[in-house]
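Next up is a structure, given as structure tokens.
Let's look at subunit A:
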Amino acid sequence: MEVNTNQLSLKADLIRLFEDNSDVLLAGETTEMIMHRKKAFELFRQNGFPNTKMEKWRNTDLSAAIKENYHIYFDPAFLEGIDLKTIFQCNIPSLVTDVISQLNGWFVSENGSLKKTQDGVIIGSLQAAKKHHADIVNQYLHSIANIEKNSLIALNTAFAIDGTFIYVPDNVHVEIPMQMVNIIRHYRNIFIQNHNLIILGRNARLQLLQCDDSVDQQRSVTNTVTEVFIGENSSLDHYKLQNKNNNSTFINSAFFNLEKNARLLTNGITLNGGMIRNDIHVTLNGEHAEANIMGVYLMDGSQHVDNQVFVDHAYPNCFSNELFKGILDDSASAVFNGHILVRRDAQKTNAYQNNKNILLTDKATVNTMPFLEIYADDVKCSHGTTIGQLDQNALFYLKSRGIGDDNARLLLMYAFAAEVINYIGIEPLRIRVDDMVKKRLRGELSICDQCVLHCSSKEKPVHFEIDMSKI
Partner candidate 1 sequence: MLSIKNLHVSIEGREIIKGLNLEVKAGEVHAIMGPNGTGKSTLAAVVAGKEGIYEITKGEITYKGKRLDDLSVEERAREGIFLGFQYPVEIPGVTIVNFMRTAINEIRNYKGQEPIGAAEFLKMMEEAKNLVGIHSKLTNRSVNEGFSGGEKKKNEIFQMAMLKPDLAILDETDSGLDIDALKVVANGVNTLKRPDNATIVITHYQRLLDFIVPDFVHVLYDGRIVKSGGKELAIELEAKGYEWIKAENL
Partner candidate 2 sequence: MENNQIIEQVTSGEYKYGFYTDIEMDMAPKGLNEDIIRFISQKKSEPDWLLEWRLKAYRHWLTMKQPNWGHLNIPPIDYNDIIYYAAPKSKKELQSLDEVDPELLATFNKLGISLEEQKRLSGVAVDAVMDSVSVKTTFSKTLEKHGIIFCSFSEAVQKHPDLVRKYMGSVVPYTDNYFAALNSAVFTDGSFCYIPKGVRCPLELSTYFRINAANTGQFERTLIIGDEESYVSYMEGCTAPQRDENQLHAAVVEIVAMKDAYVKYSTVQNWYPGNKQGEGGIYNLVTKRGICRGANSKISWTQVETGSAITWKYPSCILMGDNSVGEFYSVAVTNNYQQADTGTKMIHLGKNTSSTIISKGISAGFSNNSYRGLVKIVRKAENSRNFTQCDSLLLGDKCGAHTFPYIHDENKSSIVEHEATTSKISEDQLFYLQQRGISEESAIGLIVNGYAREVLKQLPMEFAVEAQKLLSISLEGSVG
């Protein structure tokens, strides 16, 4: 079933849509869940979309995006006549992944909506999981995505029907990386809200790659919420590749809950996108939990990226490290707001935060706000931020060895970004991302007609004249 927003403001339209269709939206939910989602709806009704008068949104302005009208789907009706094979195919040499496909925010598969492997791993649609694995879903869903502080989370909670569900039981090490491919393909403006739920039991391991792509130039607003639970002694490597068209507004909120001894690496590579907002909440909810939160963003044109990272050290002896690096060309703009909270009893915390930016033009803008809020005394916390240009001495050094100005700049920019890229633990993926970053820096990467990882167009091979490792 598809509906349009076209009468009043987007907010008013959404309110009307929810009221008119709450039977569809809330179908099959438990009473508790219905209460929660209705409460979320009320919060959105009260607060509406965030605006630039709000502290957390002062530098990211959604007003242009919410002026437009959009298509909203309450079921994946658009699937009719679409050949999934041509959209989702993977061509990365030597990268073997289990692909999880989402089209316009809906889980799509030719092999049924849920898959359970021999060792008990469940992968599939959240909507289906609600039905068939209610015991698991009800225990976790909506439990860490806080609807009080951010009305977009409330909006998603009220509206989202589907998304991806991943469950890794205790003691299971998933050997093959999973790859969530989220593609938007539509003939006109679309507003997407999906909700992903990822659960790792105890002593579990998972590598997850999340690709967000557009395949055309249609306008879209995506408001995604992902809840991730990492159980005791478990480990998650999470890579995000964001390559969206310039007409897309992509709000990606992820909540990570880490239990004792849990480990998280989340690494976001933002290559293109009209307006991208990543809200990352990490709660270190047990001793000796460890989180590495990384990001690199390479923006040009009038693209805008906003990374909001909140790390809550709720227990002693935890470690967190944030590293975000960005290069901004043309009139692109970037926001970084890191916020480390060390609670009263979280002694022996180690928390680090670093944001480095290079501005290539006089039209590019950076806003960076690395915050520390500390209530325990026996901690090691630091933050740093730099904004600057390419190191002129290094540039001179390279040129003095005969490298042309353009290549010397590219080399330095690449070296700047490489610090984050090197955190990618899946070798073929790292090589591929490396490649894409080099292309991006040369202005050769665009959003192609396939997922970024499937790019089959024969671009020039990437080749640098000198050995990077020797610089």
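Selection rule, in plain terms: all candidates are chains of the complex that A comes from, given by their letters.
Of note:
Here, a residue touches a chain if its C-beta (ideal position, glycine included) is under 8 Å from a C-beta of that chain, and two chains touch if they have at least 3 such contacts; residues count from 1.
Just so we're clear, the structure is a prediction, and the values are computed from it rather than from any experiment.
Of the numbered options 1 or 2, all belong to the same complex as subunit A, but only candidate 2 touches it. Subunit A makes touch with candidate 2 in their complex at residues 55, 344, 347, 357, 359-389.
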